[in-house]
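So the structure is just underneath, and the comments pick up after that.
Every protein chain but one is kept in place in this view of the complex.
Coming up: chain A.
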Amino acid sequence: MYAFLTGPMLWLSFAICILGCAWRVYKYVKGLNWQLDRVAYGKYPDLAFKGAMKSIFHWLIPFASCSWRAKPVFAAAFFLLHIGLVIVPLFLYAHIMIVAERFGVSWPAMPDGLADILTILSILAGVFILLRRFALSEVRIITTRQDIMIMAISLAPLVTGFVAAHQSGDGNGWLLAHIITGEIWLIAVPFTKLSHAVLFFCSRAQIGIDFGVKRGGQRGSGIVW
(Lines give C-alpha, C1' and ligand atoms only; values in the text may rest on other atoms or scores of the structure.)
Protein backbone atom coordinates (compact mmCIF):
# COMPACT_ATOMS: atom_id res chain seq x y z
CA MET A 1 0.00 0.00 0.00
CA TYR A 2 2.70 2.42 1.07
CA ALA A 3 4.85 1.44 -1.88
CA PHE A 4 1.96 1.95 -4.29
CA LEU A 5 1.01 5.33 -2.84
CA THR A 6 4.56 6.63 -2.86
CA GLY A 7 5.35 4.99 -6.19
CA PRO A 8 2.98 4.82 -9.16
CA MET A 9 0.22 6.77 -7.46
CA LEU A 10 2.53 9.64 -6.61
CA TRP A 11 3.83 9.73 -10.17
CA LEU A 12 0.30 9.65 -11.49
CA SER A 13 -0.82 12.45 -9.17
CA PHE A 14 2.03 14.69 -10.20
CA ALA A 15 1.47 13.86 -13.85
CA ILE A 16 -2.23 14.69 -13.63
CA CYS A 17 -1.51 17.90 -11.78
CA ILE A 18 1.19 19.16 -14.12
CA LEU A 19 -0.33 18.03 -17.40
CA GLY A 20 -3.78 19.15 -16.27
CA CYS A 21 -2.50 22.60 -15.37
CA ALA A 22 -0.64 22.86 -18.65
CA TRP A 23 -3.88 21.95 -20.44
CA ARG A 24 -5.79 24.63 -18.52
CA VAL A 25 -3.24 27.27 -19.49
CA TYR A 26 -3.24 26.09 -23.11
CA LYS A 27 -7.04 26.21 -23.27
CA TYR A 28 -7.07 29.64 -21.64
CA VAL A 29 -4.60 31.22 -24.02
CA LYS A 30 -6.15 29.52 -27.04
CA GLY A 31 -9.59 30.84 -26.05
CA LEU A 32 -8.48 34.46 -25.86
CA ASN A 33 -10.01 36.45 -28.68
CA TRP A 34 -8.84 39.97 -29.40
CA GLN A 35 -12.12 41.02 -30.94
CA LEU A 36 -14.52 39.44 -28.44
CA ASP A 37 -12.36 40.40 -25.47
CA ARG A 38 -11.71 43.75 -27.13
CA VAL A 39 -8.02 43.73 -26.27
CA ALA A 40 -5.27 43.98 -28.92
CA TYR A 41 -3.25 41.26 -27.18
CA GLY A 42 -0.41 40.90 -29.64
CA LYS A 43 -0.05 44.41 -31.00
CA TYR A 44 1.83 46.16 -28.22
CA PRO A 45 4.18 43.56 -26.71
CA ASP A 46 6.07 46.03 -24.50
CA LEU A 47 2.96 47.56 -22.99
CA ALA A 48 1.38 44.13 -22.68
CA PHE A 49 4.36 42.67 -20.87
CA LYS A 50 4.65 45.64 -18.55
CA GLY A 51 0.90 45.60 -17.83
CA ALA A 52 0.85 41.86 -17.16
CA MET A 53 3.86 41.93 -14.85
CA LYS A 54 2.59 44.93 -12.93
CA SER A 55 -0.80 43.30 -12.51
CA ILE A 56 0.69 40.03 -11.21
CA PHE A 57 3.31 41.68 -9.03
CA HIS A 58 0.93 43.94 -7.12
CA TRP A 59 -1.19 40.98 -6.12
CA LEU A 60 1.55 38.45 -5.48
CA ILE A 61 3.32 40.69 -2.99
CA PRO A 62 1.56 41.08 0.35
CA PHE A 63 -0.15 44.47 0.69
CA ALA A 64 1.13 45.71 -2.68
CA SER A 65 -2.38 46.31 -4.04
CA CYS A 66 -4.98 48.77 -2.80
CA SER A 67 -7.36 45.90 -2.29
CA TRP A 68 -4.94 43.98 -0.05
CA ARG A 69 -4.32 47.11 1.97
CA ALA A 70 -8.05 47.75 2.31
CA LYS A 71 -8.53 44.29 3.85
CA PRO A 72 -5.35 43.72 5.88
CA VAL A 73 -6.66 40.88 8.05
CA PHE A 74 -8.00 38.89 5.13
CA ALA A 75 -4.84 39.62 3.15
CA ALA A 76 -2.68 38.32 6.00
CA ALA A 77 -4.76 35.16 6.24
CA PHE A 78 -4.61 34.74 2.47
CA PHE A 79 -0.83 34.95 2.33
CA LEU A 80 -0.30 32.74 5.39
CA LEU A 81 -2.54 30.09 3.87
CA HIS A 82 -0.68 30.16 0.57
CA ILE A 83 2.75 30.12 2.20
CA GLY A 84 1.76 26.96 4.04
CA LEU A 85 0.39 25.37 0.90
CA VAL A 86 3.07 26.33 -1.60
CA ILE A 87 6.31 27.43 0.09
CA VAL A 88 6.48 25.09 3.08
CA PRO A 89 6.03 21.81 1.13
CA LEU A 90 8.73 22.86 -1.34
CA PHE A 91 11.30 23.63 1.36
CA LEU A 92 10.39 21.01 3.93
CA TYR A 93 13.40 18.94 4.99
CA ALA A 94 11.45 15.67 4.91
CA HIS A 95 10.24 16.32 1.35
CA ILE A 96 13.67 17.33 0.10
CA MET A 97 15.15 14.18 1.66
CA ILE A 98 12.76 12.00 -0.35
CA VAL A 99 13.70 13.76 -3.58
CA ALA A 100 17.39 13.54 -2.70
CA GLU A 101 17.14 9.79 -2.01
CA ARG A 102 15.33 9.10 -5.25
CA PHE A 103 16.86 11.54 -7.68
CA GLY A 104 20.03 12.70 -6.01
CA VAL A 105 19.10 16.35 -6.23
CA SER A 106 18.49 18.56 -3.28
CA TRP A 107 18.12 22.17 -2.29
CA PRO A 108 18.29 24.09 0.99
CA ALA A 109 15.54 23.26 3.46
CA MET A 110 13.86 25.57 5.94
CA PRO A 111 14.35 24.80 9.63
CA ASP A 112 11.75 22.34 10.93
CA GLY A 113 10.70 24.75 13.65
CA LEU A 114 9.89 27.43 11.09
CA ALA A 115 8.04 24.91 8.95
CA ASP A 116 5.96 23.94 11.98
CA ILE A 117 5.05 27.52 12.77
CA LEU A 118 4.17 28.31 9.16
CA THR A 119 2.07 25.16 8.91
CA ILE A 120 0.11 25.98 12.05
CA LEU A 121 -0.40 29.57 10.88
CA SER A 122 -1.52 28.28 7.51
CA ILE A 123 -4.09 25.95 9.05
CA LEU A 124 -5.35 28.71 11.32
CA ALA A 125 -5.58 31.07 8.34
CA GLY A 126 -7.57 28.46 6.42
CA VAL A 127 -9.96 28.02 9.31
CA PHE A 128 -10.29 31.79 9.62
CA ILE A 129 -11.11 32.12 5.92
CA LEU A 130 -13.66 29.35 6.26
CA LEU A 131 -15.31 30.96 9.29
CA ARG A 132 -15.27 34.33 7.53
CA ARG A 133 -17.36 32.73 4.78
CA PHE A 134 -20.18 32.14 7.21
CA ALA A 135 -19.71 35.19 9.39
CA LEU A 136 -19.88 37.86 6.67
CA SER A 137 -23.15 38.12 4.77
CA GLU A 138 -21.39 39.42 1.64
CA VAL A 139 -19.24 36.29 1.51
CA ARG A 140 -21.91 33.85 2.70
CA ILE A 141 -24.22 34.71 -0.20
CA ILE A 142 -21.62 33.75 -2.80
CA THR A 143 -20.19 30.70 -1.03
CA THR A 144 -20.76 27.38 -2.77
CA ARG A 145 -20.12 23.79 -1.73
CA GLN A 146 -17.06 23.72 -3.94
CA ASP A 147 -15.49 26.57 -1.99
CA ILE A 148 -15.76 24.62 1.24
CA MET A 149 -14.67 21.40 -0.39
CA ILE A 150 -11.49 22.87 -1.86
CA MET A 151 -10.57 24.38 1.49
CA ALA A 152 -11.01 20.94 3.06
CA ILE A 153 -8.91 19.34 0.30
CA SER A 154 -6.22 21.97 0.84
CA LEU A 155 -6.09 21.85 4.62
CA ALA A 156 -6.13 18.05 4.87
CA PRO A 157 -2.49 17.50 3.78
CA LEU A 158 -1.35 20.25 6.14
CA VAL A 159 -3.11 18.80 9.16
CA THR A 160 -2.16 15.20 8.44
CA GLY A 161 1.39 16.17 7.56
CA PHE A 162 1.82 18.12 10.76
CA VAL A 163 0.49 15.30 12.92
CA ALA A 164 2.54 12.70 11.04
CA ALA A 165 5.69 14.70 11.68
CA HIS A 166 5.00 15.05 15.38
CA GLN A 167 3.38 11.78 16.42
CA SER A 168 5.22 9.50 18.73
CA GLY A 169 5.27 5.76 18.11
CA ASP A 170 5.74 3.98 14.85
CA GLY A 171 2.20 3.79 13.47
CA ASN A 172 2.28 5.26 9.98
CA GLY A 173 -1.47 5.83 9.64
CA TRP A 174 -1.06 9.63 9.69
CA LEU A 175 1.73 9.45 7.18
CA LEU A 176 -0.47 7.39 4.85
CA ALA A 177 -3.29 9.85 5.37
CA HIS A 178 -0.89 12.69 4.53
CA ILE A 179 0.21 11.00 1.31
CA ILE A 180 -3.35 10.22 0.27
CA THR A 181 -4.67 13.71 1.01
CA GLY A 182 -1.64 15.23 -0.68
CA GLU A 183 -2.34 13.19 -3.80
CA ILE A 184 -6.01 14.13 -3.72
CA TRP A 185 -4.94 17.76 -3.56
CA LEU A 186 -2.58 17.37 -6.53
CA ILE A 187 -5.24 15.65 -8.62
CA ALA A 188 -7.89 18.20 -7.65
CA VAL A 189 -5.83 21.19 -8.81
CA PRO A 190 -6.59 21.08 -12.55
CA PHE A 191 -10.21 20.01 -12.14
CA THR A 192 -11.45 22.45 -9.52
CA LYS A 193 -11.11 26.09 -8.63
CA LEU A 194 -7.68 25.12 -7.34
CA SER A 195 -6.70 25.55 -10.98
CA HIS A 196 -6.21 29.15 -9.94
CA ALA A 197 -2.70 27.91 -9.12
CA VAL A 198 -2.04 28.64 -12.79
CA LEU A 199 -5.16 30.50 -13.91
CA PHE A 200 -4.48 33.26 -11.38
CA PHE A 201 -1.44 34.18 -13.44
CA CYS A 202 -3.40 33.94 -16.69
CA SER A 203 -6.30 36.01 -15.46
CA ARG A 204 -4.13 38.64 -13.82
CA ALA A 205 -1.94 38.89 -16.90
CA GLN A 206 -5.03 39.28 -19.07
CA ILE A 207 -6.50 42.17 -17.07
CA GLY A 208 -3.03 43.70 -16.83
CA ILE A 209 -2.75 43.62 -20.62
CA ASP A 210 -6.28 44.99 -20.96
CA PHE A 211 -5.46 48.00 -18.79
CA GLY A 212 -1.92 48.16 -20.13
CA VAL A 213 -2.59 48.34 -23.86
CA LYS A 214 -6.16 49.55 -24.03
CA ARG A 215 -7.43 51.16 -20.87
CA GLY A 216 -4.84 53.76 -20.08
CA GLY A 217 -1.47 52.02 -20.16
CA GLN A 218 -0.46 54.18 -23.13
CA ARG A 219 -0.99 57.33 -21.07
CA GLY A 220 0.37 58.48 -17.74
CA SER A 221 1.45 55.94 -15.19
CA GLY A 222 -1.21 53.40 -16.09
CA ILE A 223 -3.57 51.75 -13.69
CA VAL A 224 -2.81 51.94 -9.98
CA TRP A 225 -3.60 48.49 -8.60
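As a working rule, a contact is a pair of C-beta atoms (placed from the backbone, for glycine too) under 8 Å apart; a residue touches a chain by one contact, two chains touch by 3 or more; residues count from 1.
In the analysis below, contacts and distances are computed from a predicted model.
Not every chain of the complex appears here, and the one that does not is recorded in UniProt as "(Fe-S)-binding protein", selected from "(Fe-S)-binding protein", "TldD/PmbA family protein", "Amino acid ABC transporter membrane protein 2, PAAT family" or "Formylmethanofuran dehydrogenase subunit A".
The set of chain A residues touching the chain not shown comprises 27-40, 43, 55, 59, 66-67, 70-71, 74, 78, 133, 136-144, 147, 193, 195-196, 199-200, 202-204, 206-208, 210, 213-225.
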